[in-house]
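All protein chains but one are shown at their positions in the complex.
== chain A ==
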Amino acid sequence: MATGFATKRLSKELSKIHGNLPPGITLVSAEGFQEWLLDIQVLDSNPLYMNQTYRLKFKFSPSYPIEPPEVTFVSSPDRPIPMHPHIYSNGIICLDLLGQQGWSPVQNVESVCMSLQSMLTGNTKNERPEGDANFVANNRRRPRDIDFYYHDNTV
């Protein structure tokens, strides 16, 4: 496999991740450099997210980190999709950081996880985004393409 700059950069991130991750973030799997899974937990006593673990899926393009990774929550029996006014029930996250506009190459997997942790920590509303059902039923676009339309959303 040719090693483009994405692979090089991700291999560096991976070695760092294996060394130490901030509390509440764990690497689940990193098979190759296209897709990684990480688990995050909200550590403070926010009643919405207490004692829950959420699974994140990162998908990297060969242009990472120039282009943002595609980050979504994935659900499984013991990994629900967190309740948040900017997280759709299919796991798609509405966060400017992950859009073409808000992304910066200095961000990394760890910093994205931490941003999401803090996005959950600061939330008090037990609700989904407006039009969630409709969106979930109809959306076929990749998250990176959706972000294109609502980048100016402030979280």
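Please note the rule applied: a contact is a pair of C-beta atoms (placed from the backbone, for glycine too) under 8 Å apart; a residue touches a chain by one contact, two chains touch by 3 or more; residues count from 1.
Here, contacts and distances are computed from a predicted model.
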{"item": "Chain not displayed: protein name in its UniProt record (\"Postreplication repair E3 ubiquitin-protein ligase RAD18\", \"phosphoinositide 5-phosphatase\", \"SUMO-activating enzyme subunit\" or \"LSM complex subunit LSm2\")", "value": "\"Postreplication repair E3 ubiquitin-protein ligase RAD18\""}
{"item": "Per the touch definition above, residue among A:19, A:47 or A:77 touching the missing chain", "value": "A:19"}
{"item": "On chain A, residues whose C-beta touches the chain left out of the figure", "value": "2-9, 11-16, 18-20, 27, 29-32, 34, 61-63, 65-67, 86, 94, 100, 104-106, 108, 129-131, 134-135, 137-142, 145-146, 149-150, 152-154"}
